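Missing here is one protein chain; the remaining ones are kept as they sit in the complex.
So, chain A:
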Amino acid sequence: MSQAFLRIHQLDKQFGQDQILKGINLELTKGQTLSLIGASGSGKTTLLKIVAGLESADQGKIYLRENRIDVLAPQQRKIIYLYQDALLFPHLSAFDNIAFGLKLQKAKHIPAQVNAMLEKLGMQDQGHKMPDQLSGGQKQRIAFGRALVIKPQLLLLDEPFGALDPEIRSHMQKLFKNLVSSQNLTAIFVTHDLKEAIIIGDNIAKIEQGNLIQYDSKSAFYQDEKSGVEDEILFWKHLKNETNED
């Protein structure tokens, strides 16, 4: 048996007549971030929700640290699922949103932990604010903080930067990379954006018509003709040439 941190084995999911996931196999090592790409409706979100315990699979097994977790309730898995929408609790301040999970765990030194997280997020002065007083990027940062402060075993991110404008998006990508590497977190990062997938992921996987293709390395992904990388490079070359001609 391999030493994978997360192992998904032969996972199937069907909605009505549609087979969304077909015999999905996936392995992730500790501290690795996997970028998961695929067209809309290809089953990326469903896969994440099954791993988080928010949907049930028709068949298949999920192991975390070689312990089977697909039989556990979501609150027992220590897996955080982050949505595209930050989904802050609207009745709680930014500080209380971050403290939410810690309070449930009855953790010690909660104010100190929350303040340290706010500082890491660059939001030390914003803790008292209510969610409707924060910008989209700030909300997403608080959502990150809320997830990271409880030290989850696995982080699942479903296009978390999809709704942000390019500048904030780029800032959030860097922040995410820093936070994940400093805490040695394992994550699956779903995105539509090929560039973002390459920046964020240590490795890349693709879902196509319900089948998952996991690449051995990033270079294996680049070499795949169907990866879309070639098209992306051609586009940028073309753009550069046009700019030079102008």
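Following the convention adopted for this analysis, a contact is a pair of C-beta atoms (placed from the backbone, for glycine too) under 8 Å apart; a residue touches a chain by one contact, two chains touch by 3 or more; residues count from 1.
Just so it is clear, contacts and distances are computed from a predicted model.
One chain of this complex is left out of the view, and of "Fumarate reductase iron-sulfur subunit", "ATP phosphoribosyltransferase", "Oxidoreductase" or "ABC transporter permease subunit", the protein name its UniProt record gives is "ABC transporter permease subunit". Contact with the chain not shown here comes from a single listed residue; of A:L11, A:A52, A:I69 or A:V190, that residue is A:A52.
The omitted chain makes contact with just one of the residues A:L6, A:I37, A:I62 or A:I79: A:I79.
Residues 52-54, 73-75, 77-81, 83, 85, 87, 89-91, 100-101, 104-105, 146-147, 150 are the ones on chain A that touch the missing chain.
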